[in-house]
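Every protein chain of the complex appears in place save one, which is left out.
Note that the chains take the letters A, B, C, D and E in the order they are written out, and that residue 1 is the start of every chain.
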Amino acid sequence: MTQYFSLEFITMLTGFLLIIVGIWGMISQKNLIKIVIGFSLFDTGLNIVIVSLSHIKNSTAPIIDKAVDVSQAASKIADPVPQALVLTSIVIGLGVTALMLAYVLRLYREKKSLDINSYTDLKW
Amino acid sequence: MSILLAIFLGLVILVLAGTAIYHKNTKVAIIAAGAVGLFASVLYILLAAPDVALTEASIGSGLSTIIFFYVLNKIRQTND
Amino acid sequence: MNIRNVANLFVLLFLIWLLLTGTFELTSLVLGVTIAGLFALNFGKNSSVFGKFRLTPKVFVYSLIYLFVIAWEIVKSNIDVALRVINPKLPINPGIVKIKTRLKSPMGRMILANSITLTPGTLTIDIKDDELYIHWIDVKTLDAEKASQEILGKFEKLLEVIYG
Amino acid sequence: MIKKGILLLILVGFFAVISSLIINFTGNEALNPMAKHYAENGPSEVGAANLVTAVVVTYRGLDTLGEITILFIAAAIIGFFLKAHNADADRPSRLRKTSEILETASTLLVPTIFMLGAYIFINGHLTPGGGFQGGAVMASGVMMIILARPTSKFNHKLLSVLESVSGVAFVILGVLGVVLASGFLNNSFLPLGELGSILSAGAIPIIYVSIGIKVGSELTGILDSLKEHQNEI
Amino acid sequence: MEIRETVGAAVTLLGSVFIFLGGLGIVRMPDLFNRIQAGTKASTLGTILSLLGLAIMNEAWIWKLLVIIFFVLITNPISSNVISRAAHFRGTRMTNKTVADLLSDKNKKISEE
Partner (left out) sequence: MVNTILIMAGVLMALGILLALFRFILGPDVTDRAIAFDVMTVSSISVIALIAYFAGRVIYLDVALVYGLLSFLSVVVIGRYIERGL
C-alpha cells in the first residue's frame, strides 16, 4: 500500500482520471464547444501522465546552476527527454485546439447549430 | 508534504474538470478548463519540470482562453 | 517622436532586465541595452504617456513618500475589510459614488485609479473625463466634494507633483 | 440512456485495461541509460546548463523542426478556413469602447511583456524557458494590444516576413551544423564558452531565438484569423 | 541568522492569513462588487506579503521576488477594474444594502437624452 503513496503515482492517477473525464466529455456531450473543451482536458491529462513518468524519486529540475553541480547531475536530476516532448506537445495542443475551433465555427456558419445531432449528413 | 499538496491539487483539478464538462453555461466551462491548466502548471513544478510549467503557464494564462472566447464572440455575432 | 518618452521607457525596461538577470556581466548588459533600446524605440515613438515624468530629486523623494503612503493605506484598509468579513453580522454599507480629480496626464490618472482599486473598501468602476465612479464598501457621504476629500485626499497631492 | 450506458461501459473497459499499468507503476528509482548519457555528457557536449533545452534544440532538434511545421500548417489551415468569410463581415456593429485605464495600462504593460518574452528567449539555455515559451509570451503581448485597442490593424507583411525569415534561419543554422560541425543542428560550430554564462552553448541561443520568433508569429497569425474585424462606434 | 529566517517565515504566515481571509471574503460577501473588494484585494496583499517574507529569508532571491511583486501590483487592479466595469454595464444585481448607484443614474440620463 505504501508504494501508492508516492508523488509519481498520485500525479499519474490524476492524469489518467483527467484523460477519462476528457474522453467522457468528448463522447457524451452534444455541444460542439464542449467537445473541444473535452479534447483540451484530454490533452492536459496526457501531458501530466508523461511528465509523471519523468520524475525520479527526490529528483530536482534538470537545470545545472549553483544548486546542482555538473559532477553529481546524473544522480539528482529528473529525466529531461519526456519533459522536452511535453514542452512541444503543449504548443501543438494549442494549435490543434484552435484548428478544431475553426472547424466548429465553419460548421456553425453552415447550419446555424452547435448541436452535434444536427450534423447527420454522413450518418448511416 | 509535497504528496499532500499533490493530492489536494489532483482533487481540485478533477473537480474543475467535472465542472468544465457538466456545466450548462459554455463560458463557465471555458473558464474551468483554463483553471485546470493553471493547477496542472503548479503540479508540473511539483514534479520538477519548470520548463513544462512555464509553457503551460504562458499558453494557459491567456491564449487558450482567448481563442475560445473569440469563437464564442463570432457565433454570437452571427446570430445578431 | 518624443525623446523623453523613449528615454523613460528605456530606463524602465533596462531596470526590469537588470532585476530579471541579476548579474552585471558585460555581455548581459550589452544585450540588455540593445533589447531595451529596440523595444523602447518601437513602442515609445508613437505615444506620449511616459513623457511627463522627469526624474528630479524632488520627484524621487515624493515617489518614495507616495510608496509609503499607499503601502500604509493598503495595510490599514485591508485590516478594516478583514474585520468586516470576520464579523458575523457583515456590517457593510455599499454604494457607488462619484468623485472628481484634477489630474490631467493619463499615466497619473491610471496610477490614481489603480491606487484606489488596490486599497480595499474602494474600487474604481469607470472613469469619464474628470469624474471617477467608485464602489465604496462603507458610504459615508454622497457629495462629490466630500467624497473626493475622503477617498483621494492623500494620493492626489503627491501625484500632482510627480506627474504634473 | 442506453447509449450513455454503453459509452460508460466502454470507458470502464478502457480503465480496466490500463488499470494494470497504473497499479504496477511504482515510480522510477534511477535514470534510464539514455537520459543518463544526456545528463553526464550534455553539459560538456552541448554546453547548455538547461538540459531540456539541449534535448529540444540539438539532440532532438529534428523533432522540433517537425513540430514547428505542424504548427505552421495548423495556422495556415485556420487562415484558409476563416479568411474566405471575412469579406461580408464589415457590416457596422456596436463595439463598446475600452476604458481609459486599460488603454493607458496597455502602453505600460505591452513593452514589459515583450521584455519578459525577450528575457525568456535569450536565457533559454540557462533558466527554464526558450523559444516556445517566449513565443507564447510575445503572442500574449500582441493579444494585450488587440484587447486594449480592438480596432488596431496588424502589419500582415511584417508578420509573414518574420515568419519566413525565422523559419529559413532555423534551417540554415541546422545546415551550418552539418557543414561546419558533425551533424544537423549541431551547435558546436560556435565556441561553447563557459557553462552558465550568457554567451555559452554555441549556437543554441540563436537557434532558440529563431524558433521563438517563428512560434510567436504563428500564434499571432492564429489570433489574427480568429479576430473579428469591426468598426468602433 | 535564525532571527531573520523566523521573521521572514512570520511575514509569510501573515500573508497566508490574508489569502485565507480573501477566500473567506469571496464566499461570504453578498454581491459581485463586494466580493471584489474583499477577495482580490486581500489575496493581492497576502501574495505580496508572502513573497516579501521569502525575500527576507534568502537575500539571493530578492530581485526576482521584487519583480514579481511589481508585476502583481500593476496587473491586478486592472483586471478588477475591467471585470467590475463589464458587470456594471451588464446590469449585475446589487445587494439590498446598497445605498446609492450614481453611475447607473448617469447612464440612464445619457440614454434618455
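Annotations
By definition in this document, a residue touches a chain if its C-beta (ideal position, glycine included) is under 8 Å from a C-beta of that chain, and two chains touch if they have at least 3 such contacts.
Worth saying up front: this structure is predicted, and the values here are computed from it rather than measured.
Contact with the undisplayed chain is limited, among D:128, D:167 or D:205, to D:128.
Although one chain is hidden here, its contacts on chain A can still be listed: residues 60-61, 63, 65, 67. What chain D contributes to its contact with the hidden chain is residues 94-98, 102, 109, 112-113, 116, 120, 127-129, 133, 137, 140, 143-144, 147, 150, 228.
Within the entire complex, the positions of chain E that touch the omitted partner chain are 5-6, 8-10, 12-13, 15-17, 19-24, 26-27, 32, 35-36, 39-40, 43-44, 46-47, 50-51, 54, 57-58, 60-61, 64-65, 67-68, 71-72, 75-76, 78-80, 82-83, 85-87, 89-90, 92.
As a convention for this text, only the chains that are shown with their structure count from here on.
Connectivity note: excluding chain D, the chains that remain group by touching as A, B | C, E. Central chain by Cα centroid: B, whose mean Cα position is closest to the mean of all protein Cα atoms.
In this assembly, the chain whose C-alpha centre lies farthest from chain B is C. Interface comparison, D-E versus C-E: the higher number of contacting C-beta pairs is recorded for C-E. Per-chain CA centroids place chain C at a distance of 15 Å from chain E. The distance from the centre of chain C to the centre of chain D, each centre being the mean of the chain's C-alpha atoms, comes to 33 Å.
Chain contacts: chain E has residues 74, 78, 81, 85 touching two or more partner chains. Shown for chain C are the residues in touch with two or more other chains, namely 16, 20, 113-114, 124, 126.
Here the touching chains pair up as A-B, A-D, B-D, C-D, C-E, D-E. Touching chain D in their complex are the following residues of chain A: 3, 6-9, 12-13, 16, 20, 23-24, 27-28, 53, 55-57, 61-65, 70, 73-75, 77, 79-81, 83-84, 87-88, 90-92, 94-96, 98-99, 101-103, 105-106, 109. Interface residues of chain B facing chain D in the complex, by the touch rule stated above, are 50-51, 53-55, 58-59, 61-63, 66-67, 70-71, 73-74, 77, 80. Looking at the complex, you find that chain D touches chain A at residues 4, 7, 11, 14-15, 18, 22, 25-32, 34-36, 38-40, 42-43, 49-52, 54-56, 60, 63-64, 67, 70-71, 74-75, 77-78, 81-82, 85, 126-128, 132, 135-136, 195-196, 215, 218-219, 222, 225-226.
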